[in-house]
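Missing here is one protein chain; the remaining ones are kept as they sit in the complex.
Right, chain A next:
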Amino acid sequence: MPKLEGIKKVLVIGSGPIVIGQAAEFDYAGTQACRSLKEEGLEVVLVNSNPATIMTDKDIADKVYIEPLTVDVLQKIIEVEKPDSLLPNMGGQAGLNLGMELAESGFLDSHGVKLLGTTAETIRNAEGRQEFKDMMERIGEPCAPSELVTNVEDGIAFAEKIGYPVVLRPAYTLGGSGGGIAHNREELIEIISNGLRLSRTSEVLVERCIAGWKEIEYEVMRDSNGTCITVCNMENLDPVGVHTGDSIVVAPSQTLSDKEYQMLRTSALKIIDELGITGGCNVQFALHPTSFEYIVIEVNPRVSRSSALASKATGYPIAKVSAKIALGYNLDEIPNAVTGKTYASFEPALDYCVVKIPRLPFDKFIKAKRTLTTQMKATGEVMSICTNFEGGLMKALRSLEQHVDCLVNDEYINMTDEEVVEQLAVVDDRRIFVVAEAIRRGVTYDKIHEITMIDEWFIDKIAILVEMEQKLKKADKLDKELLKEAKRLEFPDTVIARFTGKTEEEIRDMRYEWGITAAFKMVDTCAAEFASETPYYYSCFDSINEVEDNTKKKKIMVLGSGPIRIGQGIEFDYCSVHSVWALEEEGYETIIVNNNPETVSTDFDIANKLYFEPLTPEDVENIVRLEKPDGAVVQFGGQTAIKLTEALLKMGVKILGTSAENVDAAEDRELFDEILERCCIPRPSGKTVFTTEEALVAAKELGYPVLVRPSYVLGGQGMQIAVSDDDIKEYMAVINRYHQDHPILVDKYLMGKEVEVDAVCDGEDILIPGIMEHVERAGIHSGDSISVYPAQSITEKIQKVIVDYTRKLARSLHVIGLINIQFIVYQDEVFVIEVNPRSSRTVPYISKVTGIPIVDLASKVILGAKVSDFGYGTGLAKKSDYLAIKMPVFSFEKLRGAEISLGPEMKSTGECLGISKSFDEALYKAFLGAGVDLPKHKKMILTVKDSDKLEAVDIAKRFKKLGYEIFATRNTARVLNDHGVLAIPVNRINEEAPTLMDLLLEHQIDLVVDTPTYGDKLKDGFLIRRTAIETGVNCLTSLDTAAALLTSLENSDTEHLSVVDIATISKEMYGDMK
């Protein structure tokens, strides 16, 4: 029971959809916090609009509301549930802001709800720029000279007083959204105007630029008794100027002496003590590289991405301890769950080095600016643990799954020395490779440091790796000592083979012969000072193994999904974790392998054993040699895990569930066509090609438009709709940037209705929890489409066909476990467009809204259970009373220059849910959850491509009816006016003012509907869409989406939204079932 009296029911706010700057780390923190609260016997009510999370599972909280995170909705839930307290600091900035608004409005007080943990005043002092600055001044801690401005003029005046460059930080935004460094007045005006618009309080901080200083972070904890500890400090390899979320980060700090380490530690503790924080807090410092001068950059009084990283880096569960502190416990009363012998009031001691590398989305947004700034752009990250920095870096690089396994990057090989030196000044995600190339060219450390400001210690470490490359290349004979040293530096066998002209097998055989094998060590929070039982391990070479195979149970290895990236997000972590739980329930010992520090799956108490390792064949093989698992499950970890299938089979590991041949059959065009033919299932006609020439021929035969994509990819990566030969040429060039092992597919593109199912299959029977229908017509990636359950416009007859096809395909592919199939319904006929014999993005969503836990079922099926055993029946499950709409959420505002128009390549970073018994309300809530809160000014811009113009008339009419004033480009306006819909024509951007751009910048526009021509090379549309996004205006690029938005606005009672506890759905549908 909690120490504070009167706490029985706690409301926890989650962080909402995954966006850049606010991602899976909050699912990890929130899940840990909820479990920690339940451990104390409390009733937990959870609100989070993100259905893909583990925290929104009925196993994690007692009441689960997957509802839009707005003040109104939260008030409603508080009225219904009557919690006695609210825990606001687990849901990132979004959760914290909401908690603040509820507290400040007096709503919490009037409803008898206590704010747990850090108080509203503390949050204000830490987050309000001026309050923070005043407090720092009061306690004598240095801040950069700065001024909070509310208009551009004041910003210019202050910047010119302190001198350029200046850093601009909008108050209360996500991931530093809208911030940046301005080197002159023009840049200042651009960034500051944008920042003012994006800030919740229309405030931007203008501050002295400390770019190039060392960036150091401390994760600290404080309890209400005033005891303060440091969990971990971290040093950014990238100096100040790059957002810490986009930086390569190492823990603990490497280049700080004890004097500097303690100076900053003391400062961090002084700050949290003054703020009166109770719980976890992150303090960021800039440290002058050649003096003791330092500056406090910012304080985050809550769990954060850094706290997730620190938790994984040390084994110290920050979110869990924070939750306990919020309940009134002191640090010395909370046991350290890792050692079981010590308490949470001690500071972890590391005896290894941790390296984090961000996962940036430039493979998805090839046109976006790759420059890294103070505005975060990464969608995820990987972490690695090793006994040396070089090894940590090498392990982290290959964990990224970006076709990189060492520091050689082909892009720079052919550059001249001068170009390489020039390139050093470019701050983007490839800088580490440029530094390596510069070292290869003999550029001095001094020179590299002078340009990049990266500490020479790191440069020397990179040099050690480069020297090893050269030693391997030059070695006449690869001797034992050299191989041992290469492995100590974590050179994978593939790379050693490449440099020495041998095969990977030869290298591996040599290693085994010489006894050079990986050892596993424990992450124990205490540098081996105390015996710990925590099964959290990492590998290293040149060490003594300390992990024992000590179970009599059968062991199953679950392969995780690696870093969060567009197309492979948190939903696969949901699947991995549920699979682990289900397997444990069945009496198996579970082993999870993953490298993502943000996720629940890498929490040390999820699986029986956690290996924090890269997901490559060699790294997995090291674990397999030690653990000798009885089987491996690959179908829950997305493409990352699936890709390991062949390697696992070679190692002699049994793949549980659908066999590898059948996974291949679904991807292999010829095999798959055979199966379809056998089952008499049609699919759009298509061809397989390798070269651009072949693609052109294929397209001509099929007739445009055609869909072009590589096989074996996730999230439609590289998938495009081509309407002309030029498109084919462009897309093929993009796809062939990397060597393709598998053919490229060219298919006839059918513009029909897209329908999707997930099913559990035991080889014979299937269970489909529900049929989902996409709002947007085929051609927009399923992950970017609004998805509706149950399907609304599909006839009984078509549904039967879909169920029948699903059963046939599942049986023909001998699916044991999950299968995901996408169909197109075109002119009353059903075509199969894609089959994935594995878990999919929609699994968490469909599980929650139908009350059928399909990952658990699939896991049990994999172990031999039958679908008919579960009590949910077979075939298509009965329809739920609820309609649930999954809405994609994008992070376009974070990615300068990224094209926002939707197509077959996935672009969304997250999703949210709208659930209700009424379709219109569900739709309204889904839009609301995604941040579309309309109407405001009732003005919109409509500009559509020619083929959409007639359809746009109806859309425009409906907006008119809602009272909207419509501005349109001249052609669109003419069509509208011709059809009796009044639209005001506006000039294009390159024409005379006022233009569309001016209109946007007046901030009176609610909405832009702009449907781009496929292959649109005109800059106008692009600019309008980007400006809309960057000024915070909703922008839709499909008329289907616009029509859906209209439906939601026309029919919803936005004042009286219903709220749904999804934990009750399963009970309502199936009674009390296990």
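The rule is short, and it goes like this: contacts are C-beta pairs under 8 Å (C-beta built on N, C-alpha and C of every residue); 3 or more make two chains touch, one makes a residue touch a chain; residues count from 1.
Keep this in mind: contacts and distances are computed from a predicted model.
> Write down which listed name, "MaoC family dehydratase N-terminal domain-containing protein", "ABC transporter permease", "Indolepyruvate oxidoreductase subunit beta" or "Carbamoyl phosphate synthase small chain", is the UniProt protein name of the chain that is not shown.
The record names the chain that does not appear here as "Carbamoyl phosphate synthase small chain".
> Of A:F362, A:W514 or A:F530, which one is in contact with the hidden chain?
A:F530
> Which of A:D455, A:E589 or A:D603 touches the chain that is not shown?
A:D455
> Looking beyond the chains shown, say which of A:T230, A:N622, A:Q822 or A:T842 touches the absent one.
Of the candidates A:T230, A:N622, A:Q822 or A:T842, A:T230 is in touch with the missing chain.
> Which is it among A:T150, A:S543, A:S868 or A:T1064 that touches the chain not included here?
Considering all chains, including the one not shown, the answer is A:S543.
> Using the document's definition of touch, tell me which of A:K8, A:K341, A:K473 or A:H1003 contacts the absent chain.
Touching the chain that is not displayed is residue A:K341.
> With the missing chain put back, which residues of chain A would touch it? List them for me.
225-230, 252-259, 261-262, 265-266, 269, 289-291, 330-332, 341-343, 345-353, 387-389, 455-457, 460, 464, 521, 526-531, 542-544, 546
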